[in-house]
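Shown below is the structure under consideration.
Not every chain is included here, but those present sit where they belong.
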Amino acid sequence: MKILFELLNSKGVSGYEWETKQLLLEYIAKRKKSWNVLPEIYSGEEFHDCILLKFGKPRTAVFAHIDTIGFMARYTNELVAVGGPDCDSGTVLAGEDSLGQISCRLIDNDGVLSHDFQRKIDRGTTLSYAQDIRIDEEFIQAAYLDNRLGVYNALELCESIEDGWVVFSTYEEHGGGSMPFLLKFIQETASIKNALISDITWVTEGVEHHKGVTISIRDKFIPRKIFINKIINLAEQSGIPFQLEVEGSGGSDGREIQFSPYAIDWCFIGAPEDNVHSPNEKVSLKDLDSMIRLYQYLLPRI
Amino acid sequence: MKILFELLNSKGVSGYEWETKQLLLEYIAKRKKSWNVLPEIYSGEEFHDCILLKFGKPRTAVFAHIDTIGFMARYTNELVAVGGPDCDSGTVLAGEDSLGQISCRLIDNDGVLSHDFQRKIDRGTTLSYAQDIRIDEEFIQAAYLDNRLGVYNALELCESIEDGWVVFSTYEEHGGGSMPFLLKFIQETASIKNALISDITWVTEGVEHHKGVTISIRDKFIPRKIFINKIINLAEQSGIPFQLEVEGSGGSDGREIQFSPYAIDWCFIGAPEDNVHSPNEKVSLKDLDSMIRLYQYLLPRI
């Protein structure tokens, strides 16, 4: 789990994903020789800060977004949210600008966000939650489990996958924007019919810790039921614990697949977390384990 | 009008359109021999639950969405809306899950939707309004006239059309998602410059029953006036009754044409209904007749 800790400690607020991209590229370069299948690797300026790995002859792509929510310095001591972060006053934020390291506290005054740093911060500087990783026998708790765990799951899948794309996308937390060009590249390079979204969802009254990975029947958007049924049937066969989610809001990279000019079925599959978009996101280690196992079960079978 | 009754009685909540697709494919297979021109038929998994018919050498496509609004079972006895259904408590809903047929009543408790069925319903099961079709000399009244009448109009057009696409789309009631791949396929197969949206609009203070089919100058989105003017001029020449709509909200498959990567002009043309998105949608038979006649007049002329 060393790479998970490195991911949790790397910064990647939407629009500023290059540090996380660099970390992933180094990990992939070192690790790929031990993978079951050697992938083709696509990255570099023409892919912005995204990475695509093509294994064998893909029918399915797995997408994990590498960006996180956060904050951006505005004028004087104001902040603007990036994505939808939890905004508890007093939360410790960290970043860096032209004058050096920054550590300050978030102030939420009726929705107007500011910081208490003793000097001005360069306009446009991004701040992240200060990281504090806690693990016990049951849970992992940290900032940015959404979506460092989804990225970790995708990397674990790389160990054994024979056929499929594993794709690291950007901007998911702030409306998206990389999926359209990623999908175009995929469909023109080695096209797919199915997509799985490796991301983290919410603990709710119907989705609980320790009950297994969540297969989402819908969030704000509705994937084709015919495909979801296929996934659920396979999950039942697998014997791996899973639970079904039905939400009326929320979104993921699946949204951009739904609205893409390709007829690709998609399904969100991920462990649920508590304390969403806060420094204290909490995921059951059992659910993470069933997430990893379900992806490995599904990929050869769809 | 047998096919209209069959359409009204078939289920097709967004994401679950396969039953309606199957009904249409069977109708088309039986009926096409008597059509003026034999179309090329595109359907199957690579088109998800959509159907495209290509007649002759198209300049124009007619789009009719085959999905409907409805409800989806969440946890315990909760429901989540699909699209924007009218939510009167007491409305009878129908569906089916792994345990059998479902008939229950809708409960709207300050926006929190639930049902009164005597047992749990499988998560993700869709429920539709119980159907009750009423016809007299002036009106047809039923659930899902939007957009079963638009589909019926498109099928009537198939009888005589020489050149054009007739396209049955999905997901329109819930944000869309099939139009992008349909448009890509159309433009790469036999490209078009014009699109007509065969759908049902609203009776308002400016649009009344019995005044003819509605040509929409705008809804939330604004098609190019230069094209709308061409349509209005032809409608005037035709002698068919019509009325002009100017709205600030609402949308249709036209929205996805507007935002597509193709310079295609579009116009929404459809009969107006009262009691929108309820089990009691009501359309004037005169307006339906002028809708059918206007499409048949326009297609050879644009």
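Letters A and B name the chains as they come in the text, with residue numbers starting at 1 for each one.
Here, a residue touches a chain if its C-beta (ideal position, glycine included) is under 8 Å from a C-beta of that chain, and two chains touch if they have at least 3 such contacts.
Everything numeric here is computed off the predicted structure, so don't read it as measured data.
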Where 2 copies are displayed, count of copies in the complete assembly: 3
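One rule holds in what follows: only the chains that are shown with their structure count from here on.
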Cα-superposition angle relating the copies subunit B and subunit A, to nearest 5°: 120
Between subunit A and subunit B, centroid-to-centroid distance (C-alpha), Å: 36
Contact footprint of subunit B on subunit A as seen in their complex: 193, 204-206, 217-218, 220-226, 228, 244, 246-248, 258-263, 265
Residues of subunit B defined as touching subunit A within the complex: 14-16, 18, 45-49, 72-76, 80-82, 123-124, 126, 171, 174-178, 180-181, 183-184, 260-261
